[in-house]
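As you look at this complex, bear in mind that one protein chain is not there, while each of the others sits in place.
Up next, subunit A:
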Amino acid sequence: MMLSRRDTLLIGLGGVAATLLPGATLAATVDELTAEFTGGTAATEGELTLTTPEIAENGNTVPVEFNAPGAVAVMLLASGNPEPAVATFTFGPAAGAQRGATRIRLAQTQDVIAIAKMADGSIRQASNNVKVTIGGCGG
């Protein structure tokens, strides 16, 4: 499900902070960013839903959404971008839901990755392949 504007506002009031990360002079790799975020804890699946289009309608603005009930922080990575770090969302105790939605630019077909840090310190990971295409010819 897509977030409605109202939901987004409610999340905002509930206490969520998003940090946009680009601008670093040297792009950190997906592995480096993952290691830093997880502290080396291995990720498992579940309790984290990542929603993206299968094929981007416009690679310059691709809607990406996650839902991670119980998470304290969620990091989004665009693995095929020159700068893979997209954003890290942190959720305070007052957050009514641990959801976030944004739009990102994808340079090429690639995996978009979400990694969630749960309250108990465990790590969840979800990954979707998003295709960036020059377009075809519909039937």
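Here is the rule we use: a residue touches a chain if its C-beta (ideal position, glycine included) is under 8 Å from a C-beta of that chain, and two chains touch if they have at least 3 such contacts; residues count from 1.
Keep in mind that, in the parts below, contacts and distances are computed from a predicted model.
What is the missing chain called in its UniProt entry, if the choices are "ABC transporter permease", "NADH-quinone oxidoreductase subunit K", "Sulfate thiol esterase SoxB" or "Transketolase family protein"?
For the chain not displayed, UniProt's protein name is "Sulfate thiol esterase SoxB".
So which bits of subunit A touch the chain we can't see?
Counting only subunit A, the missing chain is touched by 1-5, 51, 53-55, 57-58, 63, 101, 109, 131, 133-139.
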